[in-house]
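One protein chain omitted, others in place.
When the chains are written out, they are named A, B and C in that same order, and each has its own residue count from 1.
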Amino acid sequence: MKKFILFAGIIMLCSFQPKKPTKVVFFGDSITEYAVQPAGFITLIQQRLKAEHKDSDYEVAGAGIGGNKIYDLYLRYEDDVLTKNPDQVVIWVGVNDVWHKRMFGTGTDWDKFGKFYTALIKKLQAKNIKVTICTPASVGEKTDYSNELDGELNRYSNIIRDIAKQNNCDLVDFRTLCHDYNLKNNPTNKADGILTKDGVHLNDQGNQFVADIFYKTLFK
Amino acid sequence: MKKFILFAGIIMLCSFQPKKPTKVVFFGDSITEYAVQPAGFITLIQQRLKAEHKDSDYEVAGAGIGGNKIYDLYLRYEDDVLTKNPDQVVIWVGVNDVWHKRMFGTGTDWDKFGKFYTALIKKLQAKNIKVTICTPASVGEKTDYSNELDGELNRYSNIIRDIAKQNNCDLVDFRTLCHDYNLKNNPTNKADGILTKDGVHLNDQGNQFVADIFYKTLFK
Amino acid sequence: MKKFILFAGIIMLCSFQPKKPTKVVFFGDSITEYAVQPAGFITLIQQRLKAEHKDSDYEVAGAGIGGNKIYDLYLRYEDDVLTKNPDQVVIWVGVNDVWHKRMFGTGTDWDKFGKFYTALIKKLQAKNIKVTICTPASVGEKTDYSNELDGELNRYSNIIRDIAKQNNCDLVDFRTLCHDYNLKNNPTNKADGILTKDGVHLNDQGNQFVADIFYKTLFK
Partner (left out) sequence: MKKFILFAGIIMLCSFQPKKPTKVVFFGDSITEYAVQPAGFITLIQQRLKAEHKDSDYEVAGAGIGGNKIYDLYLRYEDDVLTKNPDQVVIWVGVNDVWHKRMFGTGTDWDKFGKFYTALIKKLQAKNIKVTICTPASVGEKTDYSNELDGELNRYSNIIRDIAKQNNCDLVDFRTLCHDYNLKNNPTNKADGILTKDGVHLNDQGNQFVADIFYKTLFK
């Protein structure tokens, strides 16, 4: 009889034991680094998960460092991502790979970009981590493709779209999503102030826009 | 009586004296330099002027030098253009101003580009020369604006359009004309081979296309 | 008798008429622009001319604009230099021609640098203006030639030395003078703070150093 009670108790404990939440890590550059600030998109996602009582199902964290390019992510994925034991990693990178060409002469060749991106995905997938990747949104929000780096951002976005297909990754195509948003909401062809503060880094509207898209994509 | 005959003779001589043809000089970079070759657009224009018996009305000449940027034109307009006594000058420049940024680190800042362009136009207009200016066609013919320099070419084309308005110059908007041509004739998004050999320099089709547009614009 | 008095009066007036001072214009970039500030080398030269009672012999003025490269000087020499009716022009330029390669992708090719420099000198010499030219001092004061742009600055200085010879210009070789000064006065291989505030723009010591050299060279 005692044994039975003990046994039943174990069963009950097990059934009440809270399920381990799915851990999602956002891995990227300054856009992701700022996303954990009070109005940032990771914070907004956390608040919404709580409000919708999904915070026991999903746990989200940021691993963004300003100025990072794809090979910087490759260098630090073990220390900064694997140590967080994620079930899913969202990689959002590419702006600096293009931008630093002009700024410092230290951008990333398009072929090396693909090589490091693919290597990073494979390392994560080898740990059974689901990988979602994103195209870079913008360096300048003008809608007639007259932002200095538009040619390169379109080109690297094409590369990322190919990488997603080749590696069975989900894709969040911010390049297209933000361009379309600007076509509707930026009638005077402004360089910033629509979804970004400076053409690159998200303002409040941008953080809300991005949070909504990620929420819909990741927690459906 | 003698005086009258002399006078009448002078009148007749004057009326038979062939009218001086309008002299048009194309002033630019390698695209214009190659235009005087057998299949080049200047040669094609000359042939058509002859075929349509307008070669006594118009005389065309090239003054293109490979690698030239706007400030190179400013340096040599006296030696290479004014010495040809043109009635009209067609300036087509801009590709190297953008391209050399990436290639050699020696492109032209957008504000300096406008400054030199305006100064050159004013120097020519001060000599009663009519000035026509052109936007750069392409560095890469892909139609989704994913050619590396598309952002810059669109930006510098906007600047040239403004300069045309501010200085009452006719504008030949090759950036738009060639993009539209490619949208119809480049369905597989090729980087070259449509109007150009290498994304920049005109092939036979390109020379014909450009010759037709210039002919229609300049000799209507 | 009256005539004699008048004649004598004219003679006297002529002999007392002050001699027109030699006008020297410094033509360059931000280094020259800042030189007219209270502690700048042009101001120091003016003060010394006054103190040594040579200010009726020499008049000095600045024509520096920040960010200028050799071709910017060529664009504005008529408006900013010829209008000052100088007897002598001191050209000091080159830092931005090299620096802007890395900073903005808009430096000056070495061959174009020589071409514009020579054209500018010839335009000035054609107006009987004596031309003195200078090598760029530094972008970074480290003495082991490990400042990022040392290779280029040495190369462009070689070009300027050749231009001086080819055009019979006096040369003030600040590249060598400042390097030698640093070898003696910068034992810990600092990047700035010896003759400059930031590796490029002169501090008080630098302005004094440059003023002394120019004074000795120009007003001997």
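We take it that contacts are C-beta pairs under 8 Å (C-beta built on N, C-alpha and C of every residue); 3 or more make two chains touch, one makes a residue touch a chain.
Source: prediction; values computed, not measured.
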{"item": "Of A:61, A:82, A:119 or A:191, the residue in touch with the unshown chain", "value": "A:119"}
{"item": "Contact residue for the chain not shown (choose from A:37, A:106, A:168 or A:189)", "value": "A:106"}
{"item": "Selected from A:33, A:72 or A:173 as touching the chain missing from the view", "value": "A:72"}
{"item": "Those residues of chain C which, in the complete complex, touch the missing chain", "value": "101-102, 105, 140, 144-155, 157-158"}
{"item": "In chain A, positions touching the absent partner", "value": "71-72, 74-75, 100-102, 104-109, 112, 115-116, 119"}
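To be clear about the criterion, only the chains that are shown with their structure count from here on.
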{"item": "Copies chain A and chain C - rotation angle from C-alpha fit, nearest 5 degrees", "value": "180"}
{"item": "Per-chain Cα centre nearest the global Cα centre, belonging to chain", "value": "B"}
{"item": "Fraction-based call for chain B against chain A, same above half, different below", "value": "same"}
{"item": "Distance from the mean Cα position of chain C to that of chain B, given in whole angstrom", "value": "39"}
{"item": "Length of the line joining the C-alpha centres of chain A and chain C, rounded to whole Å", "value": "53"}
{"item": "Mean-CA-position distance for chain B and chain A (Å)", "value": "47"}
{"item": "Chain B residues counted as touching two or more neighbouring chains", "value": "101-102, 105"}
